[in-house]
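Here is the structure we will look at, set down as structure tokens.
Omission of a single protein chain aside, the complex is shown with its protein chains in their original locations.
Every chain is named by a letter (A and B) in the order it is written, and numbering of its residues begins at 1.
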Amino acid sequence: MNLLVGLGAWFLNWLEAVGRAGIFLAQSVLRMPVRFRESIRLLIQQLYAVGVLSLVIVVVSGAFIGMVLALQGYSILSKFGSEEAVGQLLALSLLRELAPVVTALLFAGRAGSSLTAEIGLMKATEQLSSYEMMGVDPLRRIIAPRFIAGVICLPLLSIIFSATGIIGGLLVSVGWLGVHDGAFWSLMQQSVYFDTDIMNGFIKALCFSVVVTWIAVYQGYECVPTSEGIGKATTRTVVLGSLAILALDFVLTAAMFGDF
Amino acid sequence: MRSKRTELLVGCFILLGIAAFVYLAVQVSGLAFSAQKDTYQIVARFDDIGGLTSRSKVTIAGVTVGTVESISFDKELYMGLVKMNINTDVDNIPTDSSIAILTSGLLGEKYLGITIGADEEVLQEGDEIFDTQSALVLENLISQFLFKSGDSE
Partner (left out) sequence: MVDAYIEVHDLSFYRGDRAIYENVSLTIPKGKVTAVMGPSGTGKTTLLRLIAAQLSPDQGRILVAGEDVHRLSRKDLYKVRKKMGMLFQSGALFSDMSVAENIAFPLEEHTQLSRSKIESIVLDKLHSVGLRGAANLMPSELSGGMARRVALARAIALDPDLVMYDEPFTGQDPISKGVLVKLIRQLNDEANITSVLVSHDVEESLSIADHVCILAGGHVIAEGSPETIQASTDPQVMQFLRGEPDGPVPFHYPETSESQGGPR
């Protein structure tokens, strides 16, 4: 009986939290910026903070993951005498799965946590209240540009991840392991389709970007405004964000590639 | 100036993203932007299409000249009906050419190969190639082989 009550209470709390977060998201996106030039300037600042500053980690991990995939793939494929297919393996696994998921996880750790911490700090130092006192909506001024920047950046980063991963794999397999480069490219081009592979990967990244950025800005905005509260909110952003990415990835993969 | 530098870097970032996208599209998926070449459609009926899919290649002498548009089942003849688009610049395929379902490599993809005939007339939009050779299905091959070797003993 108590267990049932507990379960019910937990579910209702959860539902309430999701509802609040949904209203929060709708408000921050729908309350459109008043002045166009001003909001573009804010957006560019956030694109820099969220996108450009995440670029290094994404490029480096993309290159390494591509190189590792090429090595692993080569050692297995060479047993079947089809080491030329390493390009195909590389491109398909990166485009469909690894690039969106790994980029989103890195993004949650790098940009998501810093968004939460930044907004949380603004709340703790009463900057958010201060905007409100000046008759400026903090949702529109602080949250909206950060959310939009996050949604724009993650798909771009995911594509850059794929490209560097493929180049990294190319260097290892063609440059080091001696795979014939013509076969590498032609097998890759034969098996990779623009709409099913590249576009589906892009759509995945777009879905992840909405969810991760949403979690990050909401956790920052709703955090307890103390140093402990900000720390907890940052941890929650990374944990919740990562779990949401992996769960959503399963759903999206089933929807996109599930019909055999 | 601080904000100018920010703007420049953001511009570079977005450009890099677009460049990576184009690179993936062209180099990795082999998407050709002039892909909307004029084509004409011909059809062929096979006893067994064995793993051929739409968008598979159609080749002559190993060179890709078109793609498979659709595959359907011909209810009256109980055969697989394959429609394919051939580039208009290849407009001299004789009507008595034959077409076969081939496999690239041992386990690779299925594709169509056209072997050129000797007729003066050439295929037009909507024409059919009658001389078809079905896909080799491994089970059928093995059973044929077994029965043949059984007979000879």
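What we mean here is this: a contact is a pair of C-beta atoms (placed from the backbone, for glycine too) under 8 Å apart; a residue touches a chain by one contact, two chains touch by 3 or more.
Bear in mind the structure is a predicted one, so any value in this text is a computation, not a measurement.
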item	value
Omitted chain's touching partners, listed by label	A
Selected residue (touches chain absent from view) among A:Glu132, A:Asp181 or A:Asp249	A:Glu132
Chain not shown, touching residues in subunit A	45, 121-122, 125-127, 129-130, 132-136
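Everything that follows uses one rule, which is that only the chains that are shown with their structure count from here on.
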item	value
Subunit B contact footprint on subunit A (complex, rising order)	41, 44-45, 47-48, 51-52, 55, 82, 91, 95, 155-157, 159-160, 162-164, 166, 185, 188-194, 197-198
Interfacial residue positions of subunit B with respect to subunit A in the complex	3, 6-7, 9-10, 12-14, 16-17, 20-21, 23-25, 27-31, 55, 105, 107, 109
